[in-house]
Structure formats: structure tokens, C-alpha cells
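Only a single protein chain was left out; the remaining protein chains are all shown in position.
The block that comes next holds subunit A.
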């Protein structure tokens, strides 16, 4: 597992770790490398040089102090809200999944999605900034309307490349099953085509426990 190099959509390396706690419980952790000191230096230096250039022409010391402030606040905000240290996905059979991401500052956010709300886990394709990417997401359903999708929750903040998603799907999810042509919307007959075709392609990954649940 570890010898395969994974990258995110920007070509940076990420690491994927799969742990099996018990036959019902698995955890996947995606971690990205720490902020390199070089990068911090480059950003800091460029802001300070710019500030010094402005100071040189305006002779206003407020520019320098504000530059220091900007770098400090910027760095803090970056590590607190942007820079994700690692994210983990805890799948507990018949209970649900827990998604937690911890930021470089130590802040941690955790969401739990209970089994009855999960419709499926799929790879979707979407336009993200100026790129078109694949991403892993959970489809939620409303218990009152079991056939419709009520919302879509993307799973990882670190956008992984497709091959990561697939290898994850194939090697980690135990007994991952690709059942491509499952029909989600038993609506009108005429819809079937369109819906079937569109869904067909969102490669499904549903773990065994999910299926046991749906059978029960």
C-alpha cells in the first residue's frame, strides 16, 4: 500500500493509510505533508520585500508593521482554516461513517453520518475552480423519501486524483462491489434510460455492511 505514491489534484504527494480495527470497523486516513519551511520563507520574504519596496517610496513605517501583521495573521488563518494535516474516514458497519479532518493548527472537525441516512458512496465528477475533477462523496437520503437523493457530501478536503480514489475503492473497502447498473430512481419508465445512464457511470462503492443493511 505504502509503496504506491499518491498525489492530489495539484500533483502534491499524499499518503493513504488503511486500518482495520475489527471486521465491522475500518479507518482510512489521508495525510498531506507538513508545511515546508522553505515555502513559509518564500511567502514571508515576498510580502516583506514588497512592503519594503512600498516603504522605500512612501517612507511610511506603518507599511512595515502592517506587513508583519499580515504575514502573522495570514499564517495563522492558513494553518487554522486551510491547511489540512490529515483526514480520516471511519466506517463502522451498520452504524454509519465518521469523517474527521484535523488542521495544521490542531483544530479538528468531526461529522458523523448515520447509516439510515446514507444512500451510497460514489465517485462524482465536477467542475472545481478551473479544473474538472473526480471526487468521492456520500449521497444522503431523506428517510421519508428513500429513493431520492437529498444532498451530496464530499468526503475529503484534500482532493485526490482519480487513481487514488479507485485504488482506495478497490483495495481498501472490504468486499467493495461495483454494481454499476443499480437503478436509483424507480420513477417513470422514460426516465430510466437517462437516469440509469448517468448513474451507471458514477462508480459505486458500497461496503458489505452497507449492503447487509439495505437487505435487512
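The working rule: a residue touches a chain if its C-beta (ideal position, glycine included) is under 8 Å from a C-beta of that chain, and two chains touch if they have at least 3 such contacts; residues count from 1.
The criterion applied here is as follows: contacts and distances are computed from a predicted model.
Between the names "20S proteasome subunit beta 3", "Phosphatidylinositol N-acetylglucosaminyltransferase subunit A", "N-alpha-acetyltransferase MAK3" or "Autophagy-related protein 101", the one given in UniProt for the chain missing from this structure view is "Phosphatidylinositol N-acetylglucosaminyltransferase subunit A".
Set against the missing chain, the residues A:11, A:38 or A:143 yield one that touches it, A:11.
Where subunit A meets the omitted chain, the residues involved are 7, 9-11, 124-135, 137, 139, 148-154, 161-163, 166-167, 170, 178, 180-181, 185, 187-188, 190-191, 193-195, 197-203.
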